[in-house]
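Just one protein chain is left out here, and the rest sit where they should.
Going by the order they are written in, the chains are A and B; count residues from 1 in each one.
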Amino acid sequence: MTGPFATQPGPVPVLVLGDVLLVTLQGDLHDTAAERLQQDITQRIASSPAPVGGVVIDISGVEIVDSFLGRILAEIAASARLLATRTVLAGMRPSVAITLVELGLTMPGLDTALDVERALSLLGHPSPAAPTTHPEEGA
Amino acid sequence: MQVAEHETALDVTRELSDFLERRREQIAQRWAEASLFRAVFTVSRDEAVEACKAVVDALAEVARGGRPEDLRAPGFDSVREQLGRMAASRAKAGYTPSQIAGEVAGLREPVTSLLRAEYDDPADPRAQANEIALTILIGTLRLVVMETTVDAGEELIARQRQQLLEVATPVIRLWDGVVAVPLIGTLDSARSQIVMESLLEAIVDQRARYAILDITGVPTVDSLVAQHLMKTVAAARLMGAECIVSGIRPAIAQTIVQLGIDLGTIITRAGLSDALAYALSQQGIVVSPRPAMGGNAR
Partner (left out) sequence: MHAPFVSATRLSIGSDADLAWVRQQVRQAAAALGFGLVQQTKLVTAVSELARNTLVHGGGGHMEMTPLAEGNRVGLRLSFVDRGPGIRDLELAMTDGYTTGGGLGKGLSGSKRLVAEFAIDSRPGEGTTVTIADWVSGVPSPRAGAS
């Protein structure tokens, strides 16, 4: 018996932000949706007319990452790398990070950032609103 | 007349059970005067009497079941929580477990005098058998109370331990984007779990890029402690922050090498200030002495 779901199992939207692809994962991601996302991103990078500057995957809205989703994320990053594109995983919650480490998934090949803003600046795209220099460090 | 022994025993406990039910009101009235009940039900005497009746009923049920010595008799279930509450409030008032046990044992006397009054001849074997059964029953009640007292004590210890752990693990903001946790004392599993959680929470709250784990105050680093440190570093990295372990004293450095512990790719620095200097320089922040202005520097 299957009940109602808080999240719809539809495809995950991929936003284009300048030359960066931004993917925001929310709630409970179904396995098929995760697999579709993996194909989607690789496709987008490969077929993009202009080179893609990077992929940011925002997982701040994700409550759990198990080994399946962990593998999908690592594979997205690996295939993007083959296409000369860097992937940054942004906004992992502390509880998720602790669990992944205990599970034995430390994702060594993956770049990480505290949030999307930091991820963008890591990719060389400082968002104009964000002050990147220390306020107390005037000339 | 020859009667099987266990049948006699069952007769006795049944008789005791009947007695407890018959004298329920009187026993409850007498118990309500006892310090054990009075101290808990301070507001209303009626409440105390009701609580006493619940205990009498429980004892009657246990006696009817024929096993007055059974701690796990279902009859006790209905009063277990109430007894626990009573024991806990006595414990809070500073009573030791043995004092509480003494108070429970004191409940026997009022019942015994009522029981004796039932028989014309105090030497009646039925009277004596009933009194023995009652003694056993109250003894069991005492054990049930003791058990809840011990449980309450364990709960208190667990709570205090938890509070101590949290107090002993302050996360300090050293600079914009740099947090540090000075670890003092032994780093066991429970402790390192809390260290990890508070450090990761601080990384989110302070939007920290660098987190410093200072182990100057940690007496020994064995492979288990090293494993805890590496887990914390790995979790922080998953969140997008870099960890620096500082305060590795020479003796600890030697142990780490001798044990063959591989701290892997963890960034280490001798002291907390070295770690901070590293975190700042990585962010392009230079701290330099203020140039003397107008030559009037004192």
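As a convention for this text, contacts are C-beta pairs under 8 Å (C-beta built on N, C-alpha and C of every residue); 3 or more make two chains touch, one makes a residue touch a chain.
Source: prediction; values computed, not measured.
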Among the chains presented, those that the missing one touches: A, B
Touching residue (missing chain; options B:E118, B:E197 or B:D274): B:E197
Hidden partner chain, residues of chain A it touches: 1-3, 5-7, 9, 28, 30-32, 63-68, 70-71, 93-96, 98-99, 102-105
Touch list for chain B against the chain that is not drawn: 40, 81, 85, 89, 151, 154-155, 158-159, 162, 193, 197
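Keep this in mind: only the chains that are shown with their structure count from here on.
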Whole-Å gap separating chain A and chain B, where each centre is the average of the chain's CA atoms: 42
Interface residues, chain B side, partner chain A - complex: 176, 196-197, 200-201, 203-204, 207-209, 231, 234-241, 283, 285
Sites on chain A touched by chain B in the complex: 89-90, 92-94, 96-98, 100-102, 106-107, 112-115, 118-119, 134-137
